[in-house]
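The other protein chains are all here in position, but one chain of the complex has been omitted.
For subunit A:
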Amino acid sequence: MARYIAKRIVYMIITFLVVITFTFLTMKLMPGTPFKNQNRISPEQLAQLKHYYGLDQPVPIQYLHYIGNALHGDLGGSFQFGMRPVTTILAEKAPVSFDLGFEAVIIGAIFGILLGVIAGLRRGTILDYGTMFISVLGISIPSFVLAVFMQYFFGVKWQLLPLAYWKGPEYHIMPVIALAVGVVANVARFMRTEMVEVVNQDYITTARAKGISSFNVIFKHSVRNALIPVITILGPLTAAIVTGSLVIENIFAIPGIGSQFVDSIVTNDYPMIMGTTELYSALLIIMIFIVDILYGVIDPRIRLAGGE
């Protein structure tokens, strides 16, 4: 097991380096410069500015320079924010986005699993069709439509919840729901399929033949096995939600990293783009790692195969 984890960590680092390299290269291929008033400054001034920021050097040198600094924890300064360190900006804004994203994923996964279990156990009944109908709705309605809809009713019309900002628990309700609905829908559909599959397995009949209660047959035998494949989608789903929350952040004026990221790309704020990409890819890589470990905890066949 320890060897397996060590091996995985090495792979994670390699993956991460590949991502950084590609981001760096594609960024250099993007048109334009980071300087807003590009059209009005003279070529000499531009050259001077480029020299000042080290952008006149060959790309490989810039790359090595960047990696060298990054190893010391220095991701450079943001061009948009008067060279404020990227790490400081990320440290300030990322927790908000992660909060929002993880809350949505956890709540979404719990409800998705519950609905999927119910639909799978009651296959072919109104309960099943109802759940799957809601789930299709959840997948097809974009989160921002739901967000605006909720804002109108709960924020404006009935004034039950705060319209925007991120100041306390009640501020979380609408944005988290807006993001979680998609998760619920995805997880529920997946879970239902797995449950339907699992309840027809021979070992469920064996469990029933032992005379144990239906509750135990469902939760100790069926759900646990049905969860194994469902867990695999949770990793990428979490990353997608955390990184994809920018629209919701904008709608609710949440001071997260998502809207920041868009601005960085538009303004060619190279250090900020790099920093945010690194954060996101680190998150995705770590999530996939955690899921694999979890997978091993739930499925003993994987655990042992990995140890060999």
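Please note the rule applied: a residue touches a chain if its C-beta (ideal position, glycine included) is under 8 Å from a C-beta of that chain, and two chains touch if they have at least 3 such contacts; residues count from 1.
In this section, contacts and distances are computed from a predicted model.
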*Among "Ubiquinone biosynthesis accessory factor UbiJ", "Peptide ABC transporter ATP-binding protein", "Aldehyde oxidase" or "Nicotinate dehydrogenase subunit A", go ahead and choose the protein name stored in UniProt for the chain not displayed.*
"Peptide ABC transporter ATP-binding protein"
*Could you tell which one of A:Thr15, A:Thr87, A:Gln201 or A:Thr232 touches the chain left off the display?*
A:Gln201
*Which listed residue (A:Lys28, A:His51, A:His65 or A:Arg224) would be found touching the missing chain in the intact complex?*
A:Arg224
*Which subunit A residues touch the hidden chain?*
200-203, 205-214, 216, 220-221, 224-225, 228, 298-301, 304
